[in-house]
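Note that one protein chain is taken out, while the other chains of the complex remain in position.
Note that the chains take the letters A, B, C and D in the order they are written out, and that residue 1 is the start of every chain.
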Amino acid sequence: MDKYLLIPLLPLIGFIINIWFGKFFQDKCHWISILAVFGSFVISLFTFVEVAQGKVINYDVYSWVISGNFKVSIGFLIDQLTAIMLIVVTSVSLLVHIYSVGYMHGDTGYYRFFSYLNLFTFSMLMLVTGNNLLQLYFGWEAVGLCSYFLIGYYFKKESAADAGKKAFIVNRFGDFGFGIGVFMVFIYLETLHYTDIFANLHIIQGQTINVLGLEIGLPTLIALLLFCGAIGKSAQLPLHVWLADAMEGPTPVSALIHAATMVTAGVFLVARFNPLFNMSETAMLVVAFTGAITSLMAATIALVQNDIKRIVAYSTVSQLGYMFLACGVGAYGAGIFHLFTHAYFKALLFLGAGSVMHAMGGQLDIQKMGGLRKYMPITFATFLLASFSIAGIPGLAGFFSKDEILWLAYNAGISGKIVWGIGTVVAGLTAFYSFRVIFLTFFGKFRGTDEEKHHLHESPGSMTIPLMLLAIGAVTAGWVGIPPLLGGGNWIGHFFEPVLGHPNVTATHAEEWMVIAISVAVAVGGIFTAAVMYVWAPGLPLLLGRAFKPIYTVLWNKYYFDELYDYTIVRPTKWVASRILVGVTDAKIIEGIVNGVPKMIGEFGQRLRKLQTGVLQHYEIGMALGFFVIVSIVFIFFKQ
Amino acid sequence: MVPLEWYIILSAVIFVIGLTGFIVRRNIIIMLICIELMLNAVNLSLIAFSHYLQDLKGQILVFFTITVAAAEAAIGLAILVALYRNKAVVDADKISEMKG
Amino acid sequence: MQTGHDSHAAQVPVNTIARTLLYIPAAIAFVYLGAIFSVQIDYQVLSWVIFLPIIGGFMLFLIPRKQEMLARGASLFLSLVAFVLSLPLYLNFDKTTAKMQFTETYDWIPSWSIKYAVGVDGISVLFVLLSTLLTILCVTVSWTAITDRVKEFYGSLLLIEGSMIGVFCSLDLFLFYIFWEAMLIPMYILIGVWGGPNRVYAAIKFFLFTLVGSLLMLIGIIVLYYYTNKSFDVLQMMNTNYPYALQLILFWAFFAAFAVKVPMFPVHTWLPDAHTEAPTAGSVILAGILIKMGAYGFLRFSIPLFPEAAKAMAPLMIVLSVIAIIYGAVICLAQSDLKRLIAYSSVSHMGFVTLGIFALNMQGIQGGILQMINHGIVTGALFLSVGIIYERTHTREISNYGGAATAMPVYAAFFMVFTLASIGLPGTNGFIGEFLILLGGFMAWKLMGILACTGIILGAGYMLWLYQRVFFLETNLNAHYNGDVNEREFLTLLPLVVLVLWIGVYPNTFLSFMEVSVQGLIDRVNMAGQQQLTQNIIEVIK
Amino acid sequence: MLPQIIFGYFAIVMVVLSVLIVTRKNPVHSVLWMLVLFFHIAAIYLFLNAEFIAAVQIILYAGAILVLFLFVIMMLNLKHEVTSDRYIGEWPIGVALGLSIMLFVIFAITKLVPGPLGIYTIELVQEETHTKAIGKVLYIEYLLPFIIASLILLIAIVGAIVLAKKRT
Partner (left out) sequence: MNIPFPDITPIIPEIIVALVASALLLIELLAKDKTKDYLGLICIGAALATFYMIPLSQGITFSGMFVSDGYSSYFKFIFLISLVLTVLISFKFLDRDNVEHGEYYSLLMFATAGMMIMASAVDLIVLYVGLELMALSTYILAGIKRNDIKSNEAALKYFLLGAFSSSFLLFGISLLYGMTASTNIFQIAEFLKQGEVSYTLLIAMIMVVCAFAFKIAAAPFHMWAPDVYEGAPTTVTAFMSVGPKAAGFAVIGRVFFTAFETVQPDWTAILIGLAILTMAVGNILAIVQTNIKRMLAYSSIAHAGYVLLGIIAGTTEGLNAVMVYLLIYAFMNIGAFAIVIILDKGADIKAYNGLSKSHPVIAAIMLVFMFSLTGIPPTAGFIGKFNIFMAAINSGYTWVVVVAVFFSSISAYYYMRIVMNMYMKPMEEEIAIHPNPANGAALLITLLMIFVIGIMPSVVVGYTFQMFM
């Protein structure tokens, strides 16, 4: 029983205890969960240190499924990539747990909530620590389940229940491809363990397979199939629709699952399989552009939304797009680096938003807020820091990771240049909408009702402390990756080298300066614009809204993705089910035959019955006729 | 010398006449008579056979046939009487309580 | 967050759970001691497990009508004993051999060279255990639900159990057929007497469907008998190679019987009616074990006896299975009746099973068998759960439910576990089975594998939708869920949860049982295939 | 030549008689025509030298059976029966059937191949009288059916009584 096993196991134990006995502990049950997560956090720290010293842990606990040549075990692979994920997951999870103590106080499902959180932590840890695809898949689905539970936590609200279901099913679409990818991997590589897979990759090198007529390189196909999973989990186009609705869940959940950890699993997957992705140009391009376009789309949507959580959610989507963009150009390290920093400042944003909601009594519309900085200074300060960080103001975490990505994208040939362009634009938009939130929420005068105003207060310590801790993260997290240009050692980049490699840099320092300058410029520009529109000239947004009505409506309706899916997938399926299958195939055709034949026989019987007239002579005729027929037949066919 | 076939054909003709009558007549008594007719036809053929085959089994069989015919007549008429007591008809086709 | 508050919170039976926690060790102790005991003494396991319930069932009819509790108690006792007696199958089973084990052979009808021959191998042993287990739960779940003609009910239940086990154990086709058909009688009664409003139609439909299929099989059996120089011995048949044309005909003859039982796509319509109208225990038996007999028949007879035919027909079978998967899943989206939905879902799930079986490779078949067990556990559990809630609300219309989660949280938790297992979430048994099947199917025929995967998406769709409509949202005022599960129901569902997670986390316990036997089966198919090939070559040369 | 002529006469008369029997409306007439027919048949029996059977034919049939018929007819005194029509509606079918069957049977009979000749040549029967010959065969070879025939007559009596007894 060694300590690595404890990392996922502790939360699991916490879950089991709480789900069974939570009722008895009533509002004390959070201690169990927090202790459990804290435990695994500490162990993860130790592990991280070990890994940092160059140790890589990879071993099987027990063999899970054995069927013929199909052998998969539950096991751990803890390398640099996993280590960093462990830190992210456990730390953010821990803080969110603490935060929830205050946030969820007095809720009936208190124990339920904490046990779910524990379960999620467990699943997420299983996901990142697994040393084979199937265990990854296990964690993959498990975190999906937890998000289903937690999104639908307020299951009495129809919207919440729907959102949970939607999240799960949309993810299933992604997993559909992912699963097939797993099958392909097994069929062609005959193993699901990472090390063996990467060792055998050369087998599929250059192989092609015929899919619906067109020849596709096997690596490309497998990579893309796996990427399907990533798309679903990380809410990339076209499967991003669930994340915004996921905000129905309690805010801590959004912070933990839909910002910091679960949604980044896709990035983790891609990074984990970088050797495979590196084998296929096409796959890389697809990844890069999916990321880029997603981030652009999400950012544009975020511009016009009024629901504070949704805005943050879309910014999450957009940041995830950034990470994929990074992976797409081969800068896996940068991607994971951004994942690392993003975890903190985005979690901070969410929790801040949560704290705002807490104060506003569940009010989410930023149009109905304003001037909150007086009432809740800590929240304001931390929120501001996080926004600076995400906007990419130099010195803060977001700046370094984002800059790394943009710079490496710029490096990566023509396609790289294109995505770099998009990335830069997105950077500007990000700065804009983040500060739109800031200005509308914390500046100006309060626009809500009086009783809300009366109710306003700073959140309790259990909530503000995590905010402050996360703020530290949001500021400092980037310092592990200061590029050499700015006098740093890009420690983390080198840390990742053994697992993720590092794209070779061709461009000059001048270009790098240029990239930095541009990104800073757009960031500041974004902030400035926001300030102009929401502080100095509050009328402007309305005017613009009217001026660009069509664009505004499209953005407001999130490019009509939900409607599209509703009309192309959901409704047709239900229609076919009820009209065709139940109505026609089952009821008419099959049942028709099943019930028709007996009925036919019955009717025939009724007819036949008429022959049995009860009149003696008719019977005699029958007999004579029988005799006659037999004789004639026999005589006809008889040969002397 | 009359060939055997003539006798047999004669008996067959009478047999069939009896049969036809049995089928087409409504009156039960006549139907009974028709049965007697058919039996007699058979007897005729049997006697003819036994004569031409120089063998007496046929005549023995006729002997039994007559016995059976007598018994049948008795029972048939008894049934008819019983029936007539309950329902005063002697037309077979009027007696169709049970059908279907 | 005010939304979380609810008034039913007080009702949540904390004490119930506490008390049940005391029962659990008792249950474990019972099984443990039973295991020790049964392993110690030496007896003919299979005969006992088959005939104890049958004879007991007949005995039950003799109990005076008034003594309802006695009838219940007796049947519970009998089912428990049967379960204990079946434990050696698990403990003493030799996993290293594909041979039949626990075999018993006596001459039965010498003039037709019919033997009473029973035995189990890796393919069948688990079903025996499943049957004995599920029967206990059927007894307990019907405890208060059945108030009319109690002894007859439990009697038929035990008769069904016995004959089902007989089906799984028979090594003589005649014996097999006897059990196969004999089970129709009590099942027909069970559905028709204690069933729902439309029970009569459902019962007769079930009866005729299965009867027609079986009779065709009967002809096949007789033909087989003469081709196996007058023997019904299955093992002997397995070592005989029948001419290809004959194989095809017989394959279809047997297919008629098995496909109806499974049920496969075109002949599935009896199942929704039967499952829906049957009483809870009936549905559990039907879904849990009875429809497994079809798939089992494929494994035990169709494939090993007619390997070439099976090989030739496999693609068609796979297509039918995939149709069943998608068809059943999609049709679930249009169901408004709780039990009917689950019934159709088992059409879909059995589609997976047949897909796996006719993939004719290790993963496929193992997954298929495991999935049969899983489906038995999960769908059985779902029907049990539905029965539990139906007993309270007396409605099966989904629209009459809603908000059950607030009224009966523990129940909701149970149902959630089974729902997840049914949609094949990793960590539950459903995942292992479906994954192996899909892997096998994918190896056999990529396109069909992919199509089958859509079944998983749809599965998530309808099950979660069902769960939402029943358990989430504001409590429906039409539905009177008076109180959460009581001890009896809790203990009824608990073993199944344990199994769900056990198979999900450590499936090798069960996979290891079938490994060798399945390997033997596959070897038989491949070997036969080569022989067929050589025969063809010879014909070509001629 | 002569035998053929005589046979021809008998054949024609018998056929005519049987047609008459079948077609008479009043049962009594049928019975009387039947009587005539029986005499002709008995005569033919004599030609086929079966004297004993001829005698039996007269005694039993004419003497017993027909009388029984007449008794019953009298007993039931069927007046209104005479008025109702004599054939069923489907009589053409019946006749057609009868004719076609007759054709088949006659066709078959023309193909008849008689069996082997037995020992009872006319001479033999002549010298030990016909009755004795029959008696021998009957009581030695055919004892069993003879006994059974007695049973048949017994149940005929029983049956007649049981069925025709006045209702109790």
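We take it that contacts are C-beta pairs under 8 Å (C-beta built on N, C-alpha and C of every residue); 3 or more make two chains touch, one makes a residue touch a chain.
Note that this is a predicted model, so its numbers are computed, not measured.
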| item | value |
| --- | --- |
| Chains in view that touch the one left out, judged over the entire complex | A, B, C, D |
| Residue touching the undisplayed chain, where the options are A:61, A:285 or A:631 | A:631 |
| Where the missing chain touches chain C, by residue | 61, 65, 108-112, 149, 152, 177-178, 181-182, 184-185, 188-189, 192-193, 199-200, 203-204, 207-208, 211-212, 215-216, 218-219, 222-223, 225-226 |
| Interface with the unshown chain - residue positions in chain D | 104-105, 107-109, 111-118, 136, 139-145, 148-149, 151-152, 154-156, 158-159, 161-165, 167-168 |
| For chain B, the residues touching the chain missing from this view | 4, 8, 15, 18-19, 22, 28, 31-32, 35, 38-39, 41-42, 45-46, 49, 53, 55, 57-58, 60-61, 64-65, 68, 71-72, 75-76, 79-80, 82-83, 85-87, 92, 95-100 |
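Rule of thumb we're sticking to: only the chains that are shown with their structure count from here on.
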| item | value |
| --- | --- |
| Selected pair, greater C-beta contact count between B-D and A-D | B-D |
| Length of the line joining the C-alpha centres of chain B and chain D, rounded to whole Å | 7 |
| Chain centre separation (chain B, chain C; CA means) in Å | 67 |
| Per-residue overlap in chain D, given as positions that touch at least 2 other chains | 88, 90, 94, 97-98, 101 |
| For chain B, residues contacting two or more additional chains | 19, 23-24, 26, 93 |
| Touching residues (chain side chain B, partner chain A) in the complex | 19, 22-24, 26, 92-93, 95-100 |
| Residue ranges of chain A in contact with chain C within the complex | 19-20, 23-24, 62-70, 103-104, 106-109, 134, 137-138, 140-142, 145, 148, 152-158, 161-162, 165, 168-169, 172-173, 175-176, 179-180, 183, 186-187, 250, 362, 573-574, 576-578, 581-582, 585-586, 590-591, 594, 598 |
| In the complex, chain B residues that touch chain D | 1-2, 4-10, 12-21, 23-27, 29-30, 32-34, 36-37, 40, 43-44, 47-57, 59-60, 62-64, 66-71, 73-75, 77-82, 84-85, 89-91, 93 |
